[in-house]
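There's a structure below that I have some questions on.
Here's a slice of the assembly, chains where they normally sit.
Chain nomenclature is as follows: A and B, assigned in order of appearance, with residue numbering initiated at 1 for each chain independently.
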Amino acid sequence: MTGGGPLLGKRLPHLMYGGDYNPDQWPEEVWSEDVRLMREAGVNLVSLGIFAWSRLEPKEGTFNFEWLDRIMNMLHEGGVSVDLATATASPPPWLSHAHPEMLPVLADGVRLWPGGRQHYCPSSPIYRDATRRLVDALATRYAKHPALVMWHVGNEYACHVPACYCDVSAHAFREWLKQRYGSLEELNRAWGTDFWSQRYSSWEEILPPRRTPTWPNPTQQLDFMRFSSDELLECYEIERKVLTERTPGIPVTTNFMRFFKPLDYWKWAEREDIVSDDVYQDPLDPEAGMRSAMAADLMRSLGRGRPWILMEQSPNRVNWREVNVPKAPGQMRLWSFQAVARGADGVLFFQWRQSRAGAEKFHSAMVPHGPPQSSPTWREVVRLGGELRALDAVCGSRIRADVAILLDWESWWALELPSKPSNRIQQLEQLEAYYRPFFEANVTADFARPTDDLSGYKLVVAPSLYLVSDAAAANL
Amino acid sequence: MTGGGPLLGKRLPHLMYGGDYNPDQWPEEVWSEDVRLMREAGVNLVSLGIFAWSRLEPKEGTFNFEWLDRIMNMLHEGGVSVDLATATASPPPWLSHAHPEMLPVLADGVRLWPGGRQHYCPSSPIYRDATRRLVDALATRYAKHPALVMWHVGNEYACHVPACYCDVSAHAFREWLKQRYGSLEELNRAWGTDFWSQRYSSWEEILPPRRTPTWPNPTQQLDFMRFSSDELLECYEIERKVLTERTPGIPVTTNFMRFFKPLDYWKWAEREDIVSDDVYQDPLDPEAGMRSAMAADLMRSLGRGRPWILMEQSPNRVNWREVNVPKAPGQMRLWSFQAVARGADGVLFFQWRQSRAGAEKFHSAMVPHGPPQSSPTWREVVRLGGELRALDAVCGSRIRADVAILLDWESWWALELPSKPSNRIQQLEQLEAYYRPFFEANVTADFARPTDDLSGYKLVVAPSLYLVSDAAAANL
């Protein structure tokens, strides 16, 4: 390990500790108790207001920041820094009610409706304009707030809606293809459209790979995956651009989800100041430790070796598996330190206080239902906070690996398209098959792109690298 | 057992015996043979014309009752009383053709079409008005008919379409919510809409829980189940109101389906004069006897101890399982007497004469395909009719239980919503787990609501009572 300085510099020269904090879901009477408990637990950072849009902008263009002012101030006074959310992950009901054409549509034409979250077409100008407006108002108001140390854009992009097949998306897909191919002739060549009489005679004929009688064109599918990752990245970029202009010194992140197929995290990480990750291991999985190690190594690699943040983990059980077993005593602590050992400079949770209502009311939190003092989870949270406080020296450490494992999202997408010699070859299983021996032998591995400078590694492995660019082939 | 008088009083002071009778599906030549065979089998009651709408009203507003007059008279002359159907379970083709907006829509936007049965949106004013008109005409015409002893409203409400997600339903849902919550602020509080930015700023924004990117709001789902049960109950009530006005002394029923999740049978039973049930046990199920006992105890409990009617069972095999095994010799008789022993005052079948065509032509009937005399099923039917005739003394008996098992439909709905510690806890399994030991020990159990007066029971059990009202909590 070699030092590189704390991620947030002087703003927060410690290992970060805390969680998602949604005061908008609680009466203000609870807030002061929250801050008091945060101090008790050693919390120094919260991700604030990730789903607060409908509270921040209760009607189109009408903003209500007073409550956020109050909690920002309270947190600052309590010594808790803020990773302020842009609150754009879940549009408020009034937006999709006024503009139902912004709702996403599946490949079979089924429209997704509000009632959950993430109900937006990534290409929707309605959604994009509304996020730009909200983020601009937020950034303007809190640019100088002393609690603000980081921006948290959106939330788990693509986790429920990785792609949209509506007419708006079809139009955006065509524009993206024009950029990629320049001419229709070149697209016809690249897609092999002479097969099955698919040759296009005008751009307008091109569609997303909606439900077809049989397998759609594989390159059409692959390009649509590239496009869908890029469209969401564009959503992120719209917000980031506003933030960079309004608050130049404040780093920007969005929370990743380990090895998440729909988004090309290499491209995404290039647009982030800090890489952060959400890790929800199944306590029943005997290889959970190996898998979280692998995710940690990916995050460190995405950040080009810089420290990263474990942005979300659960203090105890989650709510979304068929059966949600609790973590064993000490398991949360173990996995927290594993993240730090593999380069994380922050350990945060979803979430600070367990929900009273909604789809996640059975998801554990740092402050559980009932009195915290009688909760083993709370005691583990407090203990971990204390332990991390003693590790300032670790903050900013860098890790060096001699092994690189190649991972390329486009190759992943292409590998798992149908109509192959075998559909059973899956990228993630292949990665694990190669990672497992290194993990068991205590050999640290980085992940790398095929086009990266690999000269510093003693060993490079390429599990099922199905598709390589000319540049990657030359590099290898 | 204590006596309470026959259910239908002097109109039919015997155990009822018979089945669904659909003369509209047969040429009139067959009718006299039917009545002759009914007498032979000891039939004293038939449920008449459950799917006769397209025969009764072949065009909008044009009624044809002549054929029904004739068979009503023939039955009366043959000594067979009539449980007259309101015939509204399956709208005729002309209705949905003229008004396709009355067709139901699933959560993913798929419309259900005619060709089967029950193809109506429960909130549809088109459907509701048409049923009111038909029932009014029927009740007016047969109010004084001497064969009429009971009304059979609809048929197995909700068995195929428990809920509709169309725009008409969305509007009705909003009106129902206004009644329930009074103000939008109160709805926002109850639904916890601050979670995931779901706060509503106008009633118009609220929708049924249509297909969402991820779990919709759980209270939205729960309220939609309450609403959906209530909307169908309103359909029933529209018909019942007409009947009560036109034929004040004639009792009204609709046939239930054992432990049927979509309908809150406690609320429904309050609006019935007689509780009746359809019981289709799988002869392959080794616990079929326990399960039908449990259903019988529920029906007796729904009727607050009054006798109930086994409105439908199959004389032999059914047609709708993947493999439909016949009942063993004597099995139908055994389960018939089981129903009587647990409080039934009537044993009826689906159906009198086996269909020549349609989706149920392989469903057994009292009169099978082929000559009845050579059919073991027919012989069992005749024998049972004779045996029941000898049991007039049993008619109207009451049963007393020392054990109550709590069952609340709203709690059932809430218990089985997703995002729980475990999705494997299912209400019906829990009920059976508690019922089984009582059944095996020959201890009779009632079912009861948590708000009922439970002081008369020696033991009260509450299997997975997940949700209780304040009143229920106080009562318990």
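Operating definition for what follows: contacts are C-beta pairs under 8 Å (C-beta built on N, C-alpha and C of every residue); 3 or more make two chains touch, one makes a residue touch a chain.
Since we're looking at a predicted model, the values are computed, not measured.
Of the identical chains making up the complex, 2 are displayed, while the complete assembly in this file numbers 3 copies.
Note that in this section only the chains that are shown with their structure count from here on.
Between chain A and chain B, the superposing rotation on Cα atoms measures out at 120°, rounded to the nearest 5. If you average the CA atoms of chain A and of chain B, the two centres end up 49 Å from each other.
Remark: chain B residues 108-109, 191-202, 204-207, 209-220, 418-424 touch chain A in the complex. Taken in their complex, chain A has these residues touching chain B: 22, 24-25, 51-55, 58-59, 87, 89-94, 97, 104, 110-119, 159-161, 317, 319-320, 322-324, 355-362.
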